[in-house]
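Reading through the structure tokens given below for one structure.
All protein chains but one are shown in place.
Chain naming follows the written order as A, B and C, and within any one chain the residues start at number 1.
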Amino acid sequence: MNVGFIGLGRMGRPMASNMARKGFRLVVNDINPDAVKELEELQASSAPTAAEVAKKSDVIITMLPDGPVVREVVGGADGIIANAPKGALIMDMSTVEPGTTDDLAAQAKAKGLRYVDAPVGRLAAHADRGESLFMVGAELEDFELVKPMLEAMGTTIYHCGGVGTGTRTKLVNNFLAVASCQFNAEALALSQGLGLNLESTLDVIYGTTAMNGQLKINWPDKVLAGDTSPGFTIDLAHKDLSLIMQAANTAKVPMPMAAAAREMFSAARARGFGAQDFSAMVDAHCDLANIEKPRLKK
Amino acid sequence: MNVGFIGLGRMGRPMASNMARKGFRLVVNDINPDAVKELEELQASSAPTAAEVAKKSDVIITMLPDGPVVREVVGGADGIIANAPKGALIMDMSTVEPGTTDDLAAQAKAKGLRYVDAPVGRLAAHADRGESLFMVGAELEDFELVKPMLEAMGTTIYHCGGVGTGTRTKLVNNFLAVASCQFNAEALALSQGLGLNLESTLDVIYGTTAMNGQLKINWPDKVLAGDTSPGFTIDLAHKDLSLIMQAANTAKVPMPMAAAAREMFSAARARGFGAQDFSAMVDAHCDLANIEKPRLKK
Amino acid sequence: MNVGFIGLGRMGRPMASNMARKGFRLVVNDINPDAVKELEELQASSAPTAAEVAKKSDVIITMLPDGPVVREVVGGADGIIANAPKGALIMDMSTVEPGTTDDLAAQAKAKGLRYVDAPVGRLAAHADRGESLFMVGAELEDFELVKPMLEAMGTTIYHCGGVGTGTRTKLVNNFLAVASCQFNAEALALSQGLGLNLESTLDVIYGTTAMNGQLKINWPDKVLAGDTSPGFTIDLAHKDLSLIMQAANTAKVPMPMAAAAREMFSAARARGFGAQDFSAMVDAHCDLANIEKPRLKK
Partner (left out) sequence: MNVGFIGLGRMGRPMASNMARKGFRLVVNDINPDAVKELEELQASSAPTAAEVAKKSDVIITMLPDGPVVREVVGGADGIIANAPKGALIMDMSTVEPGTTDDLAAQAKAKGLRYVDAPVGRLAAHADRGESLFMVGAELEDFELVKPMLEAMGTTIYHCGGVGTGTRTKLVNNFLAVASCQFNAEALALSQGLGLNLESTLDVIYGTTAMNGQLKINWPDKVLAGDTSPGFTIDLAHKDLSLIMQAANTAKVPMPMAAAAREMFSAARARGFGAQDFSAMVDAHCDLANIEKPRLKK
């Protein structure tokens, strides 16, 4: 079985590499020749266009920057759907708005192709180590087909339901993960503004239901330790929040806290924090409010 | 040593009872004669006024409904500070705005009295079982004095710093615990609005940093199981959020998500959800948005 | 008739001065001796305490910094209510929360005193020139009594209804006046962020209903007259807001009020108001909050 892999960026490159290392026969494509060369050194073959990849593959994986690019590469005039052999399976792992997934899945089905959406949780560093998390929307038999591939790239695989549920679950999950950065920012800014000791405040929060995953797991080694180098940037988090607001407004689900959070991400970007780790939302908020940034004592 | 205990409401009554059962010599006072009688059956004595309690006690504990009542009972013309013997220690365990704590602590100090703020975390059911959590603001030697009393009433005791830090830490902690109900409400309303399966969505959230204490620990047995009987009501949560906003605005800490959350608590109250458990914010939000309420399958 | 005037601050001083100049016989009181002296030069007499002022006056006017001060000066143990002669009228012109007005009015009534709330609109410079605006809550005969006094201090007098309506109307009015500063801030920040010419932008805004022409020009014949047939639907308005948020986020212009508004349009759509005229947002909001819809009497 040949597996096409299109999109060898910061996430796609280690994901494809891990598949190649675990013995999958890959046909790759990317605009960056260095990335292609790296995969070739791992015994992958390559093709010059997405159309060529599609023609040669039984499963075609896409890991692309955003919805419009996915629409073009998968559904465009010279794209994957137009060129894949009947019965082939397309698995899009990009983060896109649900409408894109739904449209492309319908197009694929009309051409006798199978479609799976499997966006990626966790960070680039996890992808490097083959420790990603996947939220998969797929018919059961399609899920069985892609499962070994996902196991080559990650450690945690959720089958969320039929096609489209992977994309949608990612939005819900990322809302909590991303917006909780502003949520925590407000809490810790308040703590600083009230003159509390950071260590004592965190002790209490960690011991109650006030706790959340970002604050307990990610932040102590990131922003609270003074490390704002990006695992996941504020710019990307803002992009995700924008997709979330778009999906929510389309579904007529009012999200006032999400909306408030997004504007603070916008303010953080305006103030030059966009390229920092999303935990640095607390630095952006404290800067905005003239409050000292919270840092744990070593 | 005599310990005065003023305020035998839903929280104060079991707290005092636990102290009495563990052998503390109490002098109690409350407007409700049934509550007083219950304590007398546990060998506590009683006094007809706060002033009388103060005169007879070395430590005076207050557990009262709000800041204005605390100001009157503790700092009023005929209150505790005016009547307590020199050197006595006042421990206010009510939830009040920091300004109230600061003012009363200063008044107490000026009269040669000691002051501790020790608001209570967790729910009434925990108080019943002597499993409360306390956030204590106190000088070290004062903390040592009250510690055995707190151990009689609860299992988890945080010494947050000097006088006033207990009250402030409670506000920060409660912000995250309370506002996360609206935060989760938006996430689950989005999940419902996007047609996702609740169990699958929660599986994913629980496995990532999107998780928070309310959603993981409290909600599965409360609102998500269809139980909205109050552990802690939306009305009380709204009151806490109001204190939080007041403290934050006084400290010039902008909290846009908190502000958005508070208005949704206000809407929930307007729509008749005020007496339900604060996890029922998700029901209020789904009702507002014409979305089916999320319920776990048995 | 003697008129007591307590509170000669930035607003009270020119107000009292204007009364004195127009021939009212004043008894004044303030902590600032310079202000008292200035009034004495205008033939006012003075008294050392609020209680003394009250004893000597038929009408007692208060213009004080905030609610707690008003509670003390008017309702305190040694305050106006405790000392005014039976039948006297108290007119509080301070800006306070409605509960303060209601409590003090009830206290006054119980002592056989009359009570009027008449907070001030417009700025200090208007007070200097005797051009203030007053929102008066009063029984009709009480209003007749104070009207000449108000005419000595200002040019525009609204009798809003019974006691307490002056204070409440001021809150509603000030909400629009004050919050519109942030509303405008977001609009002009967006204009700047999009690189528009300020003069041209204002030309357009001034020529349309964008400036709250909605409330004055459109609404009286639409929703407030019960006509919610669409000139422009809530659905289309929501679409426009979505474009606006997209443009603003792309330009990194944070717009928290716009974001809050959009989510309420989303809620209105979820609740079935999408096809109605966009002025029907007030119906949607009142529905959401269980409040009667506003309708003008024919």
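Quick note on the criterion: contacts are C-beta pairs under 8 Å (C-beta built on N, C-alpha and C of every residue); 3 or more make two chains touch, one makes a residue touch a chain.
Remember, it's a predicted structure, so these values are computed and weren't measured experimentally.
Of the chains on view, those touched by the hidden chain across the whole complex are A, B, C. Only one residue from B:I81, B:A260 or B:A280 touches the chain missing from this view: B:A260. Touch with the chain that is not drawn comes from one residue among C:G112, C:P148 or C:G231, which is C:G231. By the touch rule set out above, subunit B reaches the unshown chain at residues 238, 242, 245-246, 248-249, 252-256, 259-260, 262-264, 266-267, 269-270. Mapped onto subunit A, contacts with the missing chain fall at residues 256, 260, 266-267, 270-272, 288-291. The omitted chain makes contact with subunit C at the following residues, 66, 95-99, 121-125, 133, 135, 156, 158-161, 165, 168-169, 171-216, 219-220, 224, 231-232, 237, 239-241, 243-244, 246-247, 250, 252-265, 278-279, 281-282, 284-286, 288-297.
Operating definition for what follows: only the chains that are shown with their structure count from here on.
Both subunit A and subunit B are touched by C.
Shared numbers divided by all numbers used gives the overlap of an interface; between subunit B and subunit C this overlap exceeds half, so the copies present the same residues.
Geometrically, the chain at the heart of the complex, using CA-atom means, is B. One finds 39 Å separating the Cα centroids of subunit A and subunit B.
Centroid to centroid, with C-alpha atoms defining each point, subunit A and subunit C lie 49 Å apart.
In terms of their C-alpha centroids, the spacing between subunit B and subunit C amounts to 35 Å.
Multi-chain contact residues of subunit C (touching two or more other chains) are listed as 256, 260, 267, 270.
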